[in-house]
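Removed from the display is one protein chain of the complex; every other protein chain stays in position.
Order as written gives the chain letters A, B and C; numbering starts at 1 within each chain.
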Amino acid sequence: MMDGTSFKLLAKYLPSTYVQQAKDAHNTTNFLFNQLLEKRKWPEEGWIERNIEILLDELASLDSNNFLKNHGVGEREARIASSLVAKRNFHLGHGLGRSGDLTEVQPKAAGSSVLYQLTNDLAKDALRTLGVPDVKACFVAPLATGMSLTLIFLCIRQQQPKARYVIWSRIDQKSCFKSITTAGFEPIIVQPILKGDELVTDTGKIEAIMKQMDPELIACVMTTTSCFAPRACDDVESIAVLCKSHHIAHVVNNAYGVQNTKCMHLIQQASKKGRVDAFVQSTDKNFMVPVGGTIIAGFDKSFVSKISQCYPGRASSSPIVDLFITLLSLGSKEYKSLARERKHLFQLLREGLAKIASRFGQRVLDTPGNSISIGISLPSVKDPKLLTQLGSQLFLRCVSGTRVVSNLESKVINGHEFRSWGAHHSNYPTGYLTAAATIGMTAIDVEQFLQRLTKVMESWSTKTIPMVLPSLANGNDGFTHDVLTSDYLVDQESSVI
Amino acid sequence: MMDGTSFKLLAKYLPSTYVQQAKDAHNTTNFLFNQLLEKRKWPEEGWIERNIEILLDELASLDSNNFLKNHGVGEREARIASSLVAKRNFHLGHGLGRSGDLTEVQPKAAGSSVLYQLTNDLAKDALRTLGVPDVKACFVAPLATGMSLTLIFLCIRQQQPKARYVIWSRIDQKSCFKSITTAGFEPIIVQPILKGDELVTDTGKIEAIMKQMDPELIACVMTTTSCFAPRACDDVESIAVLCKSHHIAHVVNNAYGVQNTKCMHLIQQASKKGRVDAFVQSTDKNFMVPVGGTIIAGFDKSFVSKISQCYPGRASSSPIVDLFITLLSLGSKEYKSLARERKHLFQLLREGLAKIASRFGQRVLDTPGNSISIGISLPSVKDPKLLTQLGSQLFLRCVSGTRVVSNLESKVINGHEFRSWGAHHSNYPTGYLTAAATIGMTAIDVEQFLQRLTKVMESWSTKTIPMVLPSLANGNDGFTHDVLTSDYLVDQESSVI
Amino acid sequence: MMDGTSFKLLAKYLPSTYVQQAKDAHNTTNFLFNQLLEKRKWPEEGWIERNIEILLDELASLDSNNFLKNHGVGEREARIASSLVAKRNFHLGHGLGRSGDLTEVQPKAAGSSVLYQLTNDLAKDALRTLGVPDVKACFVAPLATGMSLTLIFLCIRQQQPKARYVIWSRIDQKSCFKSITTAGFEPIIVQPILKGDELVTDTGKIEAIMKQMDPELIACVMTTTSCFAPRACDDVESIAVLCKSHHIAHVVNNAYGVQNTKCMHLIQQASKKGRVDAFVQSTDKNFMVPVGGTIIAGFDKSFVSKISQCYPGRASSSPIVDLFITLLSLGSKEYKSLARERKHLFQLLREGLAKIASRFGQRVLDTPGNSISIGISLPSVKDPKLLTQLGSQLFLRCVSGTRVVSNLESKVINGHEFRSWGAHHSNYPTGYLTAAATIGMTAIDVEQFLQRLTKVMESWSTKTIPMVLPSLANGNDGFTHDVLTSDYLVDQESSVI
Partner (left out) sequence: MMDGTSFKLLAKYLPSTYVQQAKDAHNTTNFLFNQLLEKRKWPEEGWIERNIEILLDELASLDSNNFLKNHGVGEREARIASSLVAKRNFHLGHGLGRSGDLTEVQPKAAGSSVLYQLTNDLAKDALRTLGVPDVKACFVAPLATGMSLTLIFLCIRQQQPKARYVIWSRIDQKSCFKSITTAGFEPIIVQPILKGDELVTDTGKIEAIMKQMDPELIACVMTTTSCFAPRACDDVESIAVLCKSHHIAHVVNNAYGVQNTKCMHLIQQASKKGRVDAFVQSTDKNFMVPVGGTIIAGFDKSFVSKISQCYPGRASSSPIVDLFITLLSLGSKEYKSLARERKHLFQLLREGLAKIASRFGQRVLDTPGNSISIGISLPSVKDPKLLTQLGSQLFLRCVSGTRVVSNLESKVINGHEFRSWGAHHSNYPTGYLTAAATIGMTAIDVEQFLQRLTKVMESWSTKTIPMVLPSLANGNDGFTHDVLTSDYLVDQESSVI
């Protein structure tokens, strides 16, 4: 790194005006770095990659394993055997945290510690900027959503040793459910209720359970914002109010809700009117980094801090580095622009799906409570394998991410049986196909998907459904609730992913 | 990627003999890859980085986010916003696992799935090669040691819902202790007994507890192999025998024991004569990768599989990629050579420390049960801050990893009070300084450490200890058990790290 | 690299449908590569970086220094000491060419040889696509424009040993002039004639010289297309016709003319109606790669081939790799779009400059024959240093690339004296400032430049020119032809760059 002396020495190489100009340019970057260190805010303008790399290099230089003259005689000295590994990790070897706490400063790794604090600051500012201005604390956990929820539950357990249950507004994502059982709690499953096409939170039932049970036995209620249609975003606000009045903790799975102002606004409102102890958001789904991190946030600094202290020991800093780079690289301006684009593509997707659906005698499911995922109804078929084929054909045509849902088999997870696993409901009246518009999507993605879906539907409907289909718009009775074979399930999962 | 057609086309560019030669070279690399895919063994000869990168590129090409024509309409499509992030992750975005299981194949990420299976295969072969030939299954967890232990405990809880306690042979590493409490268990702390200078497992007491308690209430016993002197490696074998006869699970924290044939042999023997349900080893400490992974291994395939199934959801693949690269890059030959070098440096370190100790009227603590870490006694001082200064001075001279341990204050962790936290024992008779010889260390590290220690000791002993010191070799009574001030504790921790 | 066997082996890791999908994806990339090898055309759609890197890796694998089992006992085995150097060169070490010829296949470096052939093919296709469809041959020389011209002159010398002169339509770029003298020829300097504001080729004088001299003594005529205003693109067509009828070679310096359809069209027309032996274009200025390469092209395969054979020995492949990557990365579609954008920005720049000029009583110089660079007149000042300051102030405000030209001092280069060096003419009637719109420029560049220029002009005109300026639009007489001091020259050069 160059310093004042360096620039003096450069005068032997360059005319003084060039030295001055070079120094000015150097100072511009310094200023950028110092502003970040001082303000601890998500910059509006994204940084160029070069500057991000230089900052990471600088921070890594503060870790003892990168001191030129350091000699280690401990058991963990962040020696890195492969230079390929060293480079891809920017020579950061000490990971996060100390045995005491994930967010504690590491004596051997000052640079890594600063990096982590900065990332947490940027993440907090991002949540505030994107719709939850009242958030008080957060940290980036090097865990995906499921394990992050488990960590929160384990923290609640330490504070509330008698607790045995988590009240759970059913959402058919396995990791979500398993986060409860892995933490050693019993789930109390509250199925959403069918309102038109939409599946909405059964607040009545949740309230009834709260009234009925000893609150000390209930660890918390877990709600979910972002989800597959036709399930709507949970009524987080009402649940928050109930939790507050019944003195029950409330954990919100905001998996991919950061990209959606509605989800964010809901959490902000819920925290004002009721109780939200923690909300969790995936870094990969919201910030386009590889899978492996979440932001665990809350409105009570000490509770968030307890969660991080609950983490036993150190952890990989890789998800933190990815998020740090990405937040700096995008800046809030570019992120907001991508979020607006997503919203726009959601409309395009809905319109395109509506056209396709109507052409094949189907319709878009009416789910105003879900502004990310959309479903279209599918015709009733004799052999449920036919539905499976639809998903498979799309997958083989390089469309990933659609789900084809029919009346599925029951599934037993950790001793709990779910009827029609995958549908969020044991008796949804129609088969359907879903697609989602998420951040980072492009117009070409939508266009190509619609084109390929049309082709697949054409060949599929001609070959497999020669009869005229009963209109689903008028009722759901036309749909036969066949139990699918296990063969289907395998394939269906492969198309669901 | 080039195929047969490519080589035919190359004939327009090159004389046929060169095409043939190029094809042969191409085949050599193909053969290397195929051999790995077929044998699933840790290669003896390390691979050059280029080939590792090419293989990673090839595997990444099998993930849907890297398909040229893929269009995603799901909520998780592994879009990567920053090209810097994409590159450092080799364009692998889907992480590990499916919601069901960490080791399950991901439909969208065939390449990542193969990568993970391969890494687990290599890791298993590495454990076998390095001293535990009977290991039956393992997986690389993207978690550091503490959280990995918690995961195992949570898995035991699911199988043994009544369990409440973990019997723990005390070792003063916070994450180790917290792994129990975070999992929601109560630790039953069994302090090691003092035998000469050494702290050894109190098997008698552990047996007594087993006899006394309802085995259903005991989740498991946790023992530790690698540790700071003067604590010895636990008597894993005897505990394994006791566990077997009392039908109690046994979890071994083999944190940095892979590099040490003694630790590995002990686990192998214990598994033969008694019961070892799972043993955990850090990837960073044993394989010189950044912090963030462990290998969780065992002798019962189905139990290891249950642990991985207990993990709720996906996880970062970064620690897996680091280990994969490193195992391939080193090969078993180079690893074994580094392990031999470590053993040799341990002797040098001991000899050097003995000389220094004797020069200052001290001695090397006699701890035959610890072949990684060594301690030398320190003189009794009136003001314990003096001891602190020793550690600080070393740290400021760029020696990292030494620990200076005196009669420390009590510490309360999760409601449990530990007398003399840091010493593994509430009443160790002398202050001491430890250093360790771990894999990747070089002769220069040892030499520089000894030089700097000598200098620090010289200045420190002249300035601070003008009196003649009582010989510690003849007994420990010369040492005053002062309670240290909190100031010390801060500094001491900074030198302990 | 994976092959058929690899995919068979993958069946042990993955369900067969995933293997099939992965294989399909693999084949898509294979197909891309094979198409390139077969068609040898500049792809319309740009490639993603990953695929470019993979192809470079594949090609490097065909070079003997990357054969796993190769052992070299020659004097040049492309050993690369630094892994940093190896990586940045994609492990390509053998450079280009053989001692015989730059474009000959290297036995030890089949991959490098293919890479070079491919790059030459892509370059040829690029020239054809961008306006010179009749080009017959070209090669990318790892030399910048000046040295490339020298190489061509040296080749002509070998064929025409009596030749002593190069007729040169004056353009004030030193390297251009030196390319003649370095090759050992005498330049016959033909100053352009002033036509309105514009400096145009003095074809009459050139014809007169041709008639007057023994053609055997003339190596060639050198014309230039792209240049700084107010010099226009040379009348390449007329010169080509003259060259043809007088049997004199014609070399065109098309430095940054590829980005400009006019320059390209002119060359194409010239080759049809007259004679163009070779034309040279910079890779950095036209294709946005680092300085160091040109495309040397022509309409007679054997002459172009002779130039490449004239190059004695090997050369760096770095400029070739940069161009190869860039051509593939952009694709012709993106390049054409950038070229259109450039054209558009040229209009914006002209309009913006016109506004600024009129505000300060100046005007845009009328140079219809230059569609890249634009000049605005500057007021006549007593002290020419004032003009210098204008350039300096822009440079210090981070505007690079402007030139401020006044009545400059004479300059002697290789024994030739040039009056008003920098102005292409010994007596241009006014001082002026130029700016250019070149490929890769953005709207922000134009906008910021215009803003900063306005500010600089404001402060400059207020402070330095209190008097009302004579209108330059009505004539050039208002301008005092002061000889500038040498001080000015230093500064002026620093602003000219």
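We adopt the following convention: a contact is a pair of C-beta atoms (placed from the backbone, for glycine too) under 8 Å apart; a residue touches a chain by one contact, two chains touch by 3 or more.
Since this is a predicted model, take the numbers as computed values, not measurements.
Chemist: Return the single residue from C:145, C:281, C:332 or C:367 that touches the missing chain.
Modeler: In the full complex, the listed residue that touches the missing chain is C:145.
Chemist: Please pick, from A:43, A:72, A:93 or A:111, the residue that touches the omitted chain in the full complex.
Modeler: A:111
Chemist: So one chain is hidden, and I want to know which residue out of A:66, A:238, A:370 or A:461 touches that hidden chain in the complete assembly.
Modeler: In the full complex, the listed residue that touches the missing chain is A:66.
Chemist: Quick one: which of C:107, C:361 or C:429 touches the chain that's been left out?
Modeler: C:107
Chemist: Which positions on chain C touch the chain that was left off?
Modeler: Where chain C meets the chain not shown: residues 49, 52-53, 64, 67, 69-85, 88-89, 92-96, 98-100, 106-108, 142-147, 149-150, 154, 157-158, 173-176, 178-179, 181-184, 226, 228, 255-256, 282, 284-285, 287-293, 310-319, 321-322, 325-326, 329-330, 349, 372-373, 395, 398-403, 414, 435-441, 444-446, 448-449, 452, 493-495, 497.
Chemist: Using the document's contact rule, name the residues of chain A that touch the chain not shown here.
Modeler: 1-3, 5-6, 9-10, 12-15, 18-19, 21-22, 25-26, 28-30, 32-34, 37-38, 48-51, 53-54, 57-58, 60-62, 64, 66-69, 83, 91, 105, 107, 110-111, 113-114, 117-118
Chemist: I need the residue numbers on chain B that touch the omitted chain, in ascending order.
Modeler: 15, 17-18, 21, 83, 392, 395-396, 494
Methods note: only the chains that are shown with their structure count from here on.
Chemist: Looking only at residue numbers at the chain A/chain B interface, is the share used by both copies over half or under half? Answer same or different.
Modeler: Same: most residue numbers at the chain A-chain B interface appear in both copies.
Chemist: Please work out the Cα centroid separation of chain A and chain B, and write it as a whole number of Å.
Modeler: Roughly 30 Å separates the two chain centres.
Chemist: Quick one: which residues in chain B touch 2 or more of the other chains?
Modeler: In chain B, 49, 53, 64, 67, 69, 83, 107 touch at least two other chains.
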